[in-house]
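Take this structure, written in structure tokens, and hold onto it; I'll ask about it next.
Of the protein chains in this complex, one is absent; all others appear in place.
Moving on, here comes subunit A:
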Amino acid sequence: MLTRTIALLLAPLVAATVLPAPVTAQSGPLRITISEGVIEPLPFAVPMFQAETGGAEQIAADITRVVAQDLTGTGLFREIPASSFISTPASFASPVAYPDWRAINAQALITGAVAVNGNQLTVKFRLFDVFTGAELGEGLQFAGTTGGWRRMGHKVADAVYSRITGESGYFDSRVVFVAESGPKDNRARRLGIMDYDGENRQFLTDSNSLVLAPRFSPNGDRVLYTSYESGFPRISLLDVASVGRRQITTVEGEMAFSPRFSKDGSAVIYSVSTGGNTDIYRTDLGSGSHSRLTSAPSIETSPSLSPDGSRIVFESDRSGTQQLYVMSASGGEPQRISFGEGRYGSPVWSPRGDLIAFTKQNAGRFHIGVMRTDGSEERLLTSSFLDESPTWAPNGRVLMFTRETQGASGGPQIYSVDISGRNLKQVPTGGFASDPSWGPLQQ
């Protein structure tokens, strides 16, 4: 487990003398307001972090790369190559040669240092606003083990991203997904887990039985998913650390699927099919008590809770086609919110509470889109043969989803896109992969 310590690193005296005034994260030119849309990425420089102990050079270089890749990967930042640098800091405590960074138009400068003692790793960094000539925020230090070196880089990048955008970061997070292999008519599926950037991939189950649509718990310690291990679809709960799993006792029915955690992780919201009718239920994991949330003769599935836990968005075909509805978390009469052309499914409530992401199927194409929670201001972000199953980054600024290519040799891959519709890219998964569920920022 990575422990995080915040240390105020005293600013070098010389640098302090050139500071015109303290700079806060709310002022100065070093600021990206994401909602306005960024056309020109902000140029930054990140000289290789200093190795402060012998033999730490490689891990310092690797961590520096993670920081740079996280930032450039957002599409909001552009890295200035080291070959352009006029000078580099002699040490972490050296005063910043602002003119050298202004000359190459670096707006942000990130400096860092790495120390390794046994398997203990310490990473510290500073962020400078080059054109105001001031440090932006305080220096931070992270301490952990060498095995978690990528996380240390993500922590640094999250802090930089947060200070410049005013939004929380999302780099130190993990994604659970379905890893797929084999031909289309005999595909093997198993649960996988990876860092948000596709690194550190591991399997959580074997591929002996079909698994569908995993969901992380609110704090990332457990995963709910649909498993055919018993021969029929049932809901399983998996502990991420031990990889132990058990079947949840749901209400009676022929099939149980589409599970999601309640906001405090103590209950499961899911669908059960009986006699061809699918409705949404809630089961308390502790007491095992059940409640029924919908009771219509149509299909009600794919529930998603609002971040305050008070409402549920779900899909239903009660109108004749798949559409999105919002109801109280305890059930009751739902309000339809989707009214555009086509069919809407797999809604997911943003962690910020402001938007609902969904899959839209219209005129032979699939789209990932977002709308406000009352259904207004619908925007489609993607378009392809088959896009589906969006999941939110912990800061509500980026979505991952499944994109499947067509034909006998086609298969699914995981993509990400930000809510402006820009920065569409594939997440490396080492093979076919689907149904991502993006977990929280790690502690």
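Going forward, a contact is a pair of C-beta atoms (placed from the backbone, for glycine too) under 8 Å apart; a residue touches a chain by one contact, two chains touch by 3 or more; residues count from 1.
Basically, contacts and distances are computed from a predicted model.
Q: Can you work out the missing subunit's protein name as recorded in UniProt? Choose among "Sulfate adenylyltransferase subunit 1", "Peptidoglycan-associated lipoprotein", "Glutathione ABC transporter permease" or "PucR family transcriptional regulator".
A: The UniProt record for the chain left out of view names it "Peptidoglycan-associated lipoprotein".
Q: Which of these touches the unseen chain: A:Ser258, A:Thr294, A:Ser350 or A:Thr382?
A: Counting the whole complex, the residue in contact with the absent chain is A:Ser258.
Q: Of the residues A:Ile193, A:Val223 or A:Ile299, I need the one that contacts the missing chain.
A: From the options A:Ile193, A:Val223 or A:Ile299, the contact with the absent chain belongs to A:Ile299.
Q: Among A:Gly55, A:Gly118 or A:Gly276, which residue is in contact with the omitted chain in the full complex?
A: Only one listed residue reaches the unshown chain, and that is A:Gly276.
Q: Looking at the whole complex, which of A:Thr74, A:Ser346 or A:Gln413 touches the chain that is not displayed?
A: A:Ser346
Q: Using the definition of touch stated at the top, determine which of A:Gly231, A:Gly244 or A:Gly286 touches the missing chain.
A: Considering all chains, including the one not shown, the answer is A:Gly231.
Q: Can you list where subunit A touches the absent chain?
A: 183-185, 187, 189, 210, 212-213, 226, 230-233, 254-255, 257-258, 271, 273, 275-278, 299, 301-302, 315, 317, 321-322, 345-346, 359, 361, 385-386, 388-389, 404, 406-408, 410, 435
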